[in-house]
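Here the structure comes first, spelled out in structure tokens, and everything after it is commentary.
Note that one protein chain of the assembly has been removed; the remaining protein chains are unaltered in position.
Moving on, here comes subunit A:
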Amino acid sequence: MEGCRLSVNDLACRRGDRLLFSGLGFSLVPGDALQIAGPNGTGKSSLLRILAGLLRPFAGTVERTGAVALLDERPALDEHLPLGQAFDFWKRVDGGGYRAEELAALGLADLLDVPVRFLSTGQRKRAAFARLKAQGTPIRLLDEPLNGLDTAAASTLLEDTAAFCASGGIAVIASHQPFALAGLRQLDLSEFAS
């Protein structure tokens, strides 16, 4: 995880005819966690997608060293497959493993033979988080990670993110909910709205 970096410089994002934000800049080094806050529609998800390289910024640059993983509202797990087999696909693509105790901590150990389409919103979110963890990247982008999670799962995710940053990872969390993480930097996107 050493040597990962994420910095943006004078970033602007336009969706359709609307300029969502402009003049945005920050720099993250290993161990940093940044929460992007702001009301709905200020461009939090768009910013994460720009950081992930999925969306082109309207202006400005993103400099990223290290692989990136993204958690959003779509779990990217095959709906009709049992959860275990859906994980197996990503396991083969990523070459990473799903440790039994990690799945148990996320409450997924008993769900591995349940087809993904029968999982609840929170269970899907937890499954997507397990997939993101197994990817083993030094940078994690979390888009509204607490949505749909119960308090136990939310605290598991918080603890895991804290441990991830402590081990030298970079986490960017887009959420309008408070994210109780020690040393979390805050960035209110509405201040950069134009």
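Note that a residue touches a chain if its C-beta (ideal position, glycine included) is under 8 Å from a C-beta of that chain, and two chains touch if they have at least 3 such contacts; residues count from 1.
We adopt the following convention: contacts and distances are computed from a predicted model.
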item	value
Candidate names "Probable chemoreceptor glutamine deamidase CheD", "Heme exporter protein B", "NADH-quinone oxidoreductase subunit K" or "Urea carboxylase"; UniProt protein name, chain not shown	"Heme exporter protein B"
Options A:L19, A:A59, A:A76 or A:V114, residue touching the unrepresented chain	A:A76
Per the touch definition above, residue among A:L28, A:A52 or A:L106 touching the missing chain	A:A52
Touch list for subunit A against the chain that is not drawn	52-56, 67-70, 72, 74-81, 89-90, 92-94, 135
